[in-house]
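Here it is, the structure, as structure tokens.
Some chains have been omitted; the remaining ones sit where they do in the full complex.
Labels for the chains are A and B, by order of writing; each one numbers its residues from 1.
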Amino acid sequence: MRADGRKWDEGRKVTVTTGFTKFAEGSVLIRCGDTVVLCNASVEDKTPPHVKPGWGWVTAEYSMLPRANRERSRRDVDKLKLSSRSAEIQRLIGRSLRAAVDREALGERTITIDCDVLQGDGGTRTASVTGGFIALALAVGKLRQQGLLERNPIIHYVAGISAGIVDDRAMLDLQYSEDSRAQVDLNCVMNERGEIIELQGTGEGRGFTVAEQQTLLQLCAKGNADLIAMEKEILGDII
Amino acid sequence: MRADGRKWDEGRKVTVTTGFTKFAEGSVLIRCGDTVVLCNASVEDKTPPHVKPGWGWVTAEYSMLPRANRERSRRDVDKLKLSSRSAEIQRLIGRSLRAAVDREALGERTITIDCDVLQGDGGTRTASVTGGFIALALAVGKLRQQGLLERNPIIHYVAGISAGIVDDRAMLDLQYSEDSRAQVDLNCVMNERGEIIELQGTGEGRGFTVAEQQTLLQLCAKGNADLIAMEKEILGDII
């Protein structure tokens, strides 16, 4: 049994508050156990220079509040540098969410998903993907309500979760106390068909076999299926 | 009557959630109408070089989340610059909270108050002072519970509120729709004796007379007295 009484293949309890802030086109506060992320989607009617004219763009920014963790960390602006970890994570979130969208159908718009971690207890990047997807869908829903889109640009549900090996035991959705001593950590973003969008695995302290990798992937598949079911419930009327 | 039905001398409804995040030594989510600020107090056992040995330090950082407002703004780290507005505000908060503390009694510790605006609807700097004071007091209370302090370093209650002149009419605690067309804006931080700690007044579009300044100050005195009564209720057992 795990520290919080969960089974090996059991994800943490997830709760989603939509409309947590009132200005963002899509606003979601997602709690996965003690991890809390505020995901706000903002729509702008322009795109960066590298985007094909007439097409849209989806991007993400990720940051931790200074006291989201056990120790206070200095703000990025104080160091004049985006932390490398944040850079890595926000690229993952951005790629994951773009996979959910038909950018031609979105039209010449940028949707930026700001993922600000209010409290971190492991799994902040995958919580950001799941929460960020819901915020994105809400923002797109608002554009559709306003009659600004001919067809629905949301083409996939997307969710993310991690699995890992702790004390040589595979388990789903590591919390911090597990994560900090994990031997292997695998983050996986999937769509509603169970197809992989993003996969990031790291052996910390030891390598892992192809068989172990498959076990972890199956755990993630189960966890992501549950998350996508939840997304469908929340977004039922909207997408 | 005002847009939200308040009287001229009536502050917005304020609610305070203590313990909003679980790692900070003091954590407060303060809502003043639609303004929402997360104030986290962090204790560290060292002080900056300019502080007298054996004495403590209290400082504040202030930031708005990118989509706290009607328009999304770029992150400071993206511009590699702390916004001048944030710099001005966090200096005000820091000075205000230091006035609440006997730094010798605090001992060689730094308490940093992070004020992150989740939603901004006017009055974010004064809400940060009020919420930041409660977070500071909670953190100090924890130090006292742990028996780390000989005497209570909190020597004053401190709260902040604004008043302004809109359409040539003085009113307390401007919300954004009032603030954005105010002719005069006065922010005032006071202690439990009604003494002024910080005063910042600006004529926007026109100057204001000494008499008008006095009227605004009286409104703030009333508002701050109510806020300090609320602080006493929340902190009763702690300070």
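The rule we apply is simple: a residue touches a chain if its C-beta (ideal position, glycine included) is under 8 Å from a C-beta of that chain, and two chains touch if they have at least 3 such contacts.
Because the structure is predicted, anything quoted here is derived from the model rather than measured.
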item	value
Assembly copy number, counted for this structure file with 2 shown	6
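Please note the rule applied: only the chains that are shown with their structure count from here on.
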item	value
Distance between chain centroids, defined by C-alpha means - chain A, chain B (Å)	33
Interface residues, chain B side, partner chain A - complex	20-24, 27, 34, 36, 38, 40, 42, 44, 61, 63, 65-70, 72, 75-78, 80-82, 112, 114, 116, 118-119
